[in-house]
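Complex shown without one protein chain; remaining protein chains in place.
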Amino acid sequence: MPHHQLIVVGGGLAGLRAAVEARADGIDVAILSQVHPGRSHSGAAQGGINAALANHPEGHDDTPEKHAFDTVKGSDYLADQDAAIQMTSDAPGVIFEMDHWGCPFSRFDDGRIAQRPFGGAGYPRTCYGADKTGHYLLHCLVERAYERQITMYVEVFVTSLITVDGACRGVVAYDMIRGGFEAFTADAVIMATGGAGRLYSNTTNAIISTGGGAAVAYHAGVPVKDMEFIQFHPTGLYTTNILMSEGARGEGGYLVNGEGERFMARYAPKAMELAPRDITSRSITTEILEGRGIGGKDFVHLDLRHLGAQKILERLPGIRDLAIHFEGVDPIEEPIPITPCQHYTMGGIDTDVDGRTVMPGFYAAGECACVSVHGANRLGGNSLLETIVFGRRSGAAAAAALLGKAGGGDVSAAGRQAVADEEATVAMLAARGADGEDPYAIRAEMTTTMKEHFGVFREDKLMREGLEKLIQLKERCARIGLRNAGGVFNVDLIRTTELEGMVDLSLTVAHGAIDRTESRGSHARTDFPTRDDERWLKHTMAHYPPGGGTRLDYKPVTLGTFEPQERKY
Amino acid sequence: MSAKERETANVGAGLWKGTGMWAWMLFRISGLILVFYLFVHVWVISQGRLGGAGTMNSFFKFFDKPFLVFLDLMLVSAVLYHALNGVRIVLMDLGIGIRQHKLVFWVCMVIAALALSLFAAKASSYIL
Amino acid sequence: MAMRTEVLEGSRGGMWPWLGQRVTAVLVLVTITIHLVLTHYIAIGHLSYDNIGARLAGGAVVVNDVVLLVAVVFHGLNGLRMVVLDWGLAGSGGRRVFDLVLWLVGIAAVVYGIWALWAWVS
Partner (left out) sequence: MPEAKFHIKRYDATRDAKGADRYDDFVVPYETSLTVLEGLFHIQEHLDGALSFRYCCRASICGSCAMYINGRYRLACQTNLAHVHADVITVEPMPHLPLVKDLVCDMSDFFAKYEYIKPWLIRETPAPEREILQTPADRKKLDMPIDCILCGACYSSCPSVWTEDNYIGPAALLKAFRFEVDSRDEARKVRMPSWDNERGAYRCHTITNCVEACPKELNPTEGIQWLKMAAVRRRLFGKAK
């Protein structure tokens, strides 16, 4: 049974940055990841990462405070202001560090890191590497992890936590290459498993972004926060929902409806295409609902043609490749059909600015966590920043807690027990086999329910119908059958066992959304169209009571620096 | 751990369609033929020293048959192929034409073919 | 993940044989062209002991052929070595012996070749 001082679950940007930080402090740290860290979903990020470097000619008076203000305003004031300030003031430092570690950022002529404008930001402060920023950052951190000789268990799928006396002491995982469950014990665990986009059928997220880590924590009694806030990205490819980066609009792309008009003028006359994502997504959806989609269909056009071939090839080569390969459209010659798609889970495991959760020894960082810097709506370029800033902080906090402390004692008995429990569960699922409920049918129904009932626009009746369906699906989950047990690289096992967690997370979204009778950021209710700071300037906390169900309570938002005001762009 | 212990799929498949693959296989084979010939050649020449003019000339008489002239041409084509593909490789080593290597290959082959036809013309004029 | 990096450590050779192969390739290219044109083009079918002697009497041709001989022996045997290495036939154990044998064969071939040429020169 492998034991390490610190286990980091997830090899995305957040997990890697946490591990690299803890390792620098001399901690024995291991990364467990469902895919090789270099294949994590962070690599799909395109547009860039925010930091007030003031490199841009039009942004030389940019400061972290202004960045914090934009972040808080973008969040519709639901972000914790201390966390936002922490993130934006750490930002320049972590970006320079990534540069020192070799990240190939694009450059201005004077050799400094290039920056581009992004939605919802007062200054052009999004640092980028062409339109493959996430890929470059991710590989840079993978490289650092190899340099620091961090142990990596690759292709192990974590299914539950090992807890002893209420503290987290490791995880149980299905080892895909060896086949079979194994306990990995530790003195502390950092969860960094990314987002839960796959709750929705229309998502820009990777197939493995199923919210696994958040669900594991939730099941173990750690509350998840603000789950009802789901970001819809304005520009996903029409047929495959693959993302067309905000960078495309940052570089000057137009959004055009079926009547050939730049309709953003109606919704955000100043910011136009560079309004924040929630507003832009709603504008597109409104256009489509009112019949002004292209040819009356449910998409509009992202038009880059006026940028010219050279700019497209230089700044947006990846976008062009994706459009060609996945939509059969060359943006140099044709406009790209796009539609809003689920993109980001603002909510997640409730943590403080150092990744700590209510469970001792258990930390979380990245998209699976909710420090609360994005509040009700995340700004483009802020989540890559979040992964690195809070990955680093949680790694440092975990290391500090572990340093000079004797190990927490032998927990191999608990580990063995946890493995036995997991094996028993799987045996039970397998015993039902093909007679049980079809997990893929449940999954398909769940994802379409989420798309249709908890989408860009929400309304009480519609959501309650959706909740009803989800509750039924949850019941069916109790009868799931697993048709292929055991063996190596068992995709069926993974996709079946993760399903219940996905349904549970969907339920937190549904309950949070129904109860929140206001519109704030990405949570747009047609029956409650305005923000209600009086009653709802607070975080939703969802708890998983033993025995099932969803219990909600609320937690105040940390204010203090910026006074809530109306959001106009 | 040896990579060879476990099952591997489609051994032998790969990119046999690629110009580079064929070019390299032929290059290797021609090189090896030439190495073999090199030693034969040195041995033949040494007959001059060992056996004097008589032995040497009887060798040349023996080589003077059309079939062997044909073999001689085959040898020349091996040299030409190897030499011109070798030129392409040395150019690639110098960083020239890496992305256009297929084009360079065919240009080299045209040159090789031209040179070979010169030799062939000469040889046929001799045989006929 | 099982790491095999230790297997990669300690490999020898590299740039020099590689560079040698290129340099000799260029030398061979020049000298063999001269050699081929003289023998297989101009003199094809008319080869004889005296004919060879006549050409070699020029001196420059002797130099050409000796350079060709040295270069082509290195090139050919180093090429052979590359092929053998690729197919893993000279695993770490036999490597030194193999390299030594190639050097000996090469030197012997050059010496023998020059000795043979001297039939005409002297």
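Couple of notes before you dig in:
Going in written order, the chains are labelled A, B and C, and every chain counts its residues from 1.
Keep in mind that, in the parts below, a contact is a pair of C-beta atoms (placed from the backbone, for glycine too) under 8 Å apart; a residue touches a chain by one contact, two chains touch by 3 or more.
Note that the structure is predicted; figures quoted are calculated from it, not measured.
Listed by label, the shown chains that the missing chain touches in the whole complex are A, B, C. For the chain left out of this panel, the touching residue among A:Ala22, A:Ile49, A:Ala248 or A:Leu322 is A:Leu322. Touch with the chain that is not drawn comes from one residue among A:His3, A:Arg23, A:Arg39 or A:Arg249, which is A:Arg39.
Of the listed positions A:Thr239, A:Ser412, A:Thr517 or A:Thr561, the one in contact with the omitted chain in the full complex is A:Thr239.
Listed residues A:His4, A:Arg116 or A:Lys132: the one in touch with the omitted chain is A:Lys132.
Contact between chain A and the unshown chain involves residues 35-36, 38-41, 43-44, 53, 95-96, 99-102, 104-113, 129-130, 132, 135-136, 139, 143-144, 146-147, 154, 177, 206-208, 239-240, 242-243, 318, 321-322, 325-326, 328, 440, 483-484, 487-492, 495.
Think of the hidden chain as still there; on chain B it touches residues 1-15, 17-21, 24, 89, 92-95, 98-99, 101.
Along chain C, the points of touch with the absent chain fall at residues 1-5, 7-8, 11-15, 17-19, 82, 85-88.
Criterion: only the chains that are shown with their structure count from here on.
Inter-chain centre distance (chain A to chain C, centres taken as mean C-alpha positions): 62 Å. The distance from the centre of chain A to the centre of chain B, with each centre set as the mean of the Cα atoms, comes to 60 Å. Chain B and chain C have Cα centroids separated by 15 Å.
Residues of chain A found to touch two or more other chains are absent. Residue positions of chain C touching 2 or more other chains: none.
Considering their complex, residues 2, 4, 22, 25-26, 28-29, 32, 36, 40-41, 44-45, 47-50, 52, 69, 72-73, 76-77, 79-80, 83, 109, 112-113, 115-120 of chain C touch chain B. Taken in their complex, chain B has these residues touching chain C: 1, 28, 31-32, 34-35, 38-39, 42, 45-46, 48-50, 52-53, 56-57, 60, 63-64, 69, 72, 76, 79, 83, 86-87, 90, 93, 118-119, 122-123, 126-127.
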